[in-house]
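First the structure, which I've put down as C-alpha cells, then a few questions once you've had a look.
A protein chain is absent from this complex, but the other protein chains hold their places.
So, chain A:
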Amino acid sequence: MFPTPIERRSIALQRMYKTALPIAMIMWLLPLIAVALTSIRSAGDITAGNYWGWPTSFNLVQNYSDIFTNTPLGNYMWNSVRVTIPTVIGTLALSCMSGFALAVYKFKGNMLVFFMFVAGNFVPFQILMVPVRDLTLQMGLYNSVTGLALFHIAFQTGFCTLFMRNFIRSLPVELIEAARVEGVKEWRIFWFIILPLMRPAIAALAVLIFTFIWNDYFWATVLTQGAESQPVTAGLYSLNGQWVAAWHLVSAGSIVAALPPVAIFFLLQKHFIAGLTLGAVK
C-alpha cells in the first residue's frame, strides 16, 4: 500500500494523523455545515446578522415545513422524480440492447456506431440547445416532464452504451458461443444469459444516471418553466430569487433538494463508485 500504512509509523505520527483526519473533514465540508446550521435558524437571527453565533431559537421543524407549505418546493421535488425515474428506466433499456449489439456482433460499421455514441456523449450541450428546444416546442412537449425526460433518455444513452458495451465485452464469449451451438435464439441469449450477468452494470448506471439527472440544471431551464413542470434544481433557483435575504429558507431548500441523491449515494455507494470509476483501473 502507498503511502506507508500509518500503523507502521511512530505512535506520535499515528496520533497526529487521527487528529488531522476529522479536522480536514470539517474544513472540507465547512460550507455545507454552515448551510445545515443556517437552515435551522430563525428569520430574526438572519435579519439581526446572527449567522455564526449561537441560534436564538432552533427552527428546524418550522423552516422545513415553511418551505413545503408556502412554496411549490414539494411540486418541484415531485417533478424531479417524474423526470428522473423514467429517464433511468428508459436509458437502461436502450443501452442494454445497444451495448449488447455492439459488444457481441461483428458487423460493418460497428466501430462507427460505437464512436458516434462516444463522441455524442461529449458534445457541449449548447450546440443542441436551440434545435432541441425547437423540436420539443413543435412536438407540443415544451414545459412538460415528458419532453425533458425524452431528451435526457436520448442523451444519456451515449454514455450508457459505452459503459454497457465495455462491460459485456469483459464477459466470457464462450457462454454465447455455447448457447448458439445449442440453437438458442439471439434474443433469448440476450434476455436469459447476458441480462442476468449485467446486473452490477445496471445497478451502477442506475445510481449514476439518477444523480446526473436529478442534478441537471441546464436542460431544466431550457425546456421547462413554472412550478407545474420544473424540477427542483431550476425551482430552487427561482425560489432563491423570491426569498431575497431569507437565507434560512434557501438553506433548508438546498438541503431538501440535495437529499435524494445523497441518500442514494450512501445506500448504494458500492455501485455508485463502480460506475464512476469505470476505466480508472485497467
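By our rule, a contact is a pair of C-beta atoms (placed from the backbone, for glycine too) under 8 Å apart; a residue touches a chain by one contact, two chains touch by 3 or more; residues count from 1.
Keep this in mind: contacts and distances are computed from a predicted model.
**Student:** So which of "Sugar ABC transporter permease", "Sarcosine oxidase subunit delta", "GMC family oxidoreductase" or "Cytochrome bc1 complex cytochrome c subunit" is the UniProt name of the chain that got left out?
**Tutor:** Answer from the UniProt record of the missing subunit chain: "Sugar ABC transporter permease".
**Student:** Residue by residue, what part of chain A touches the chain that was omitted?
**Tutor:** So the residues of chain A touching the unseen chain are 1-3, 5-7, 17-18, 21, 24-25, 28-32, 34-35, 38, 49, 51-52, 93-95, 97-98, 100-102, 104-105, 107, 110-111, 113, 115-120, 122-132, 134-135, 150-151, 153-155, 157-158, 161, 180, 183, 185-187, 190, 211, 214-215, 217-218, 221-222, 233-234, 236-237, 240, 247, 250-251, 254, 257-258, 261-262, 265-266, 269, 273, 276-277, 279-282.
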